[in-house]
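Have a look at the structure below, then the notes.
A single protein chain has been removed from this complex, and every other one stays in its place.
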Amino acid sequence: MRVIVDFCIIPAGADISLSGYIAECQRLLQDAKLKHSLHAFGTNIEGEWDSVMDVVKRCHMRVHEMGAPRISSTVKIATRTDREQSMEDKVSHVESLLNG
Amino acid sequence: MRVIVDFCIIPAGADISLSGYIAECQRLLQDAKLKHSLHAFGTNIEGEWDSVMDVVKRCHMRVHEMGAPRISSTVKIATRTDREQSMEDKVSHVESLLNG
Amino acid sequence: MRVIVDFCIIPAGADISLSGYIAECQRLLQDAKLKHSLHAFGTNIEGEWDSVMDVVKRCHMRVHEMGAPRISSTVKIATRTDREQSMEDKVSHVESLLNG
Partner (left out) sequence: MRVIVDFCIIPAGADISLSGYIAECQRLLQDAKLKHSLHAFGTNIEGEWDSVMDVVKRCHMRVHEMGAPRISSTVKIATRTDREQSMEDKVSHVESLLNG
């Protein structure tokens, strides 16, 4: 089952700057060779359910290892059975309607 | 790694009443013997990461089987390493502050 | 426009225990005389759009005043035009399907 996910991780009780934690999660996504795209409020990830969720779990574990005692993350998950759709398709379809 | 999750599943392109889908997900949670609590905007679930995420995946699969071609869900995930905390602890701690 | 909201506020860079912040937000909800229900991962609120969103804003302002320099909150918003539905209706409808 393919999935498009939006992942936003918020460590608490640690460094007030979250950039270091988020950069480390980007590295885990790169290592997992999952298509992903960082935006100002999270990261879009595309792939097979198990692969994507495995990285989400490893991000929690890694951010705890980095010193954050509490983590709260939000994972939005989209699945569909009617047709395949990529992250780029979703954006470009809206943009074509705006510019069409 | 123990986790407290808030799970909200929104099927689209199907029956406008979502109660049937949500009731079916409650049955999957009961079958998995995971502690859970339904509220007006989702379900809180407590357990081991893998067990909880496995049910989330099975809910997506089951709701697709029931006829919904598109699903968008939101999974909020809380983990902590400083101490154990149950769903009931979280609510009762706030209530004790309000009534104290 | 009536709305059912799920509100989850996460202060960062402050006290690691979030209960004090959440209790204060509950007091603001009580003062606003909005129907609300605390659960383990947020608070359901029901009312008119402007009244509900006004309290969400005042929660952010109050939690900043209490000393949290950063806040990240998640507000899920449900509106519908086909019929009225209360928070209790949503839960009881699912439960009647489970027990029916």
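Letters are used for the chains, namely A, B and C, taken in the order the chains are written, and counting of residues starts over at 1 for each.
Rule of thumb we're sticking to: contacts are C-beta pairs under 8 Å (C-beta built on N, C-alpha and C of every residue); 3 or more make two chains touch, one makes a residue touch a chain.
Just so it is clear, the model here is predicted, and its values are computed rather than measured.
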Chain B residues touching the omitted chain (full complex): 10-13, 16, 18, 69-70, 72, 74
On chain C, residues whose C-beta touches the chain left out of the figure: 1, 13, 49, 53, 56-57, 60-61, 64, 69-82
Contact footprint on chain A, counting only the chain that is left out: 4-6, 8, 16, 19-20, 22-23, 26-27, 37-42, 44, 46, 74, 76, 78, 82, 87-88, 90-91, 93-95, 97-98
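Everything below uses one rule, namely that only the chains that are shown with their structure count from here on.
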Intercentroid distance (Cα basis), chain C paired with chain A, Å: 25
Contacts with 2+ other chains: residues of chain B: 74, 76, 78, 82
